[in-house]
Every structure is written in structure tokens, then in C-alpha cells.
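The structure under discussion appears below in the form of C-alpha cells.
Every protein chain of the complex appears in place save one, which is left out.
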Amino acid sequence: MTAAQFNWNVRVYYEDTDTAGVVYYANYLRFFERARTEWLRHLGLNQEKLAAEEGLRFVVRRATLDFVAAARLDDLLQISVRILKLAKASLELEQEASNQGRRICAATVQVAFLRNADFRPVPIPVSIRAKMQP
Amino acid sequence: MTAAQFNWNVRVYYEDTDTAGVVYYANYLRFFERARTEWLRHLGLNQEKLAAEEGLRFVVRRATLDFVAAARLDDLLQISVRILKLAKASLELEQEASNQGRRICAATVQVAFLRNADFRPVPIPVSIRAKMQP
Amino acid sequence: MTAAQFNWNVRVYYEDTDTAGVVYYANYLRFFERARTEWLRHLGLNQEKLAAEEGLRFVVRRATLDFVAAARLDDLLQISVRILKLAKASLELEQEASNQGRRICAATVQVAFLRNADFRPVPIPVSIRAKMQP
Partner (left out) sequence: MTAAQFNWNVRVYYEDTDTAGVVYYANYLRFFERARTEWLRHLGLNQEKLAAEEGLRFVVRRATLDFVAAARLDDLLQISVRILKLAKASLELEQEASNQGRRICAATVQVAFLRNADFRPVPIPVSIRAKMQP
């Protein structure tokens, strides 16, 4: 893990698979969110507190997913988070799920920072932006 | 469907199955909730409004599930709801998932009526109780 | 619904929402798959049989999702499927989730037709292609 990249491991359980014997495609969005959440926690950000006390949260606006290969029951996936662009009220992230170095699913994710009450974008506080700088 | 029983159909999609080729066991609780929701809607109850305007909701307190047989992709399951007991601030329901008359999963579900803010039980309003009487 | 577009309704239940009060983002991929499955069924295709007897299935290779607005508990979403491109061994689809005409989530989905055993692309049978022509 370089300063600019965060990694999080996700184990594949029965709940994640489907009858084709592979991880169900929607679940990669779950895995990517778990990694983003742990990345924010790692940066010292408490999303629950941010939402409860300030009514602010990060929300995915756009995601592009490439399903490259299949993952299966019991696989231990590495999920990465890397900042591509840090704008005033949004982020662009590159995320990847890989299995022992083999690429499984690759994504570009655009995340907006917004007020929960009206879903309006809000500038990311300087204290948070500073932590996100590579 | 008798006056005392409500039925709701649920189609099995890829998302509901697991790598063993059957419906993942936790998903029967989802199917049972869909049927309860549609039953309440059928009785004229708007859960969303009840929660938003009065801060009240039905919450499952206890569930006993028997997984009798497997369901598979594309099966069209019939989910039933039948009142076993109607108490002051709670309900006991019998629910079943069946496939063309064959029992797949059978459940007994205890549902409390409560205030969302503090999870304290609240008497079910007479107007709602009247609709629930068989 | 024109000849070239298929629509399927999806009700939002508790299971689909998250603590932010909206439909959890990964669930749109579930809704889109439900609509694709019902579209294939509508065309007379039995995916379960195709997989069991011929070992063939449609698999999403790429998806781009725009999360435009939020959907909430009890919303009845319309999910559309429209063919953008019909190639030899793949499809490009436009899918949208809308709520009473208001766009909630828009997607472009690339689907490959492949042999389940080795995930190799296989030409879509002429009988199926013929049904998919607008």
C-alpha cells in the first residue's frame, strides 16, 4: 500500500455468490463501498458522526464497472481505493477487486459530498481534503 | 385466498440464489417481509406515511424458520401471511413460501408495533386492528 | 412500451433501502437484472433451461451507472430495457430506473453471451437474435 492507495480485504461468503457459481455482479459495488468506508475511517473520518451531527455524506454519483473475471466462494479479494481527482465538492476514485494479483473487477467511481436533506453538493471541508491528498 | 390469508408471489432471480444452486437462506426473511408489506398495503396501511408522520412501525421481534426444501432460479414462489394471534401491541403471524403447492420454507413471526424513536411498544390503533381481524 | 423497449415495475421494500433513507446504490444493478430477466422471458427465452441444458448464459461485462436522484421506501420504479447494439456474441443495452417519469438511475450495460464452463464468448443463436431485433 503506497501513500496514495488504500487496500481492504473482503472474503467471499455464500451470500455473495449466485447460482452460476460466481460472485453476483451487484456485490462488487458493496465491496467497493466497504473499502471506501474503511479508507475514510483510516483517514480519521467518522461517516456516522458526519451524517448524524452535520447531515453531510459522500454519495456515489457515477460508477463504471468492468467485470473482468469471476470470483468464487471463499476467495479473499483485495479491494483498492485510489484517488484519481480531488475536486471542490467531489472525488474521482479508481477501485479494483483482485484475487492474488489477478484483476476481477475494475471501477471508476465519482463521489459527491452533499447535504443529506436536499442532496445539494457541499465543499469538502479543508480538514478532510488535507487528509485525502496523496 | 380466504379472508384470513393473504398471498403474494415472488419470482426468484440470480440475486436470490447462491453457489449451491438454491435460494440463499436469509432471503426468505426478505420474501416474508415483502408479503407482509403488501398485506399491510392491501389493508390500506401506508407504512412509509406511518413512519414519517407518526414515527410508528411494525418490527419483527422473533422469527422461527423451517427450511423444508430448496427453491431455485426462476421459481415463482407463493408467500402467505396468516394471523395466528392479534394482541394489543403485537401480532403473531404464520408465513410460508411454497412452490406450486410444495412447502419450501415455513415461519412463525412475531411482530411488535412500536415507536421508532425509542423502540417502545405502542398499542396498535383500533382502525388498524379492525382491518386485521379475520 | 414500444416494440424496441421493455418495461418492468419494481417495488422498493425495506431490504432495498439504507440508513440514509434511500435505495442502496448497488441495488439498481439488481433491479436492472430483474428487468433483463423478465425481458428475456418475454422474448420466450428460459435462462434456467439455457444454463442447465446448454451451459450458456448472458453475463454483464461492463456497466456504467448514473445515480441521478434518490428513490425511497414504497416507491414503484419503472425499469426499462432498450437495445443499443446487437453484436454477434454480445449486446449493449440502455437501462433506466424512473419514478413516475422522473429519472432515478440510468445505465449502459454490455452483456456477453458465453459458455459457463470457461467463460468464453459464444455467438448468440439466430433464433434468439431474431427475437431481439427491434
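Think of it as A, B and C in the order they're written, each chain with its own count starting at 1.
One rule holds for everything that comes next: a residue touches a chain if its C-beta (ideal position, glycine included) is under 8 Å from a C-beta of that chain, and two chains touch if they have at least 3 such contacts.
Just so we're clear, the structure is a prediction, and the values are computed from it rather than from any experiment.
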| item | value |
| --- | --- |
| Residue, one of C:E15, C:E48 or C:E92, that touches the chain absent here | C:E15 |
| Full-complex contact with the absent chain, from B:A4, B:A26 or B:A89 | B:A26 |
| Touching residues on subunit C - with respect to the absent chain | 14-15, 17-22, 24, 26, 72-73 |
| Contact footprint on subunit A, counting only the chain that is left out | 11, 13-15, 30, 33-34, 37, 46-48, 51, 72-74 |
| Touching residues on subunit B - with respect to the absent chain | 20-21, 25-27, 29-30, 33, 51, 57, 59-67, 69-70, 116, 119 |
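In this text, only the chains that are shown with their structure count from here on.
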| item | value |
| --- | --- |
| By number of C-beta contact pairs, the top two chains | A-C |
| Distance from the mean Cα position of subunit C to that of subunit B, given in whole angstrom | 27 |
| Separation of subunit A from subunit B, taking each centre as the mean of its C-alpha atoms, in whole Å | 33 |
| Multi-chain contact residues (two or more partners), subunit B | 14-15, 72-73 |
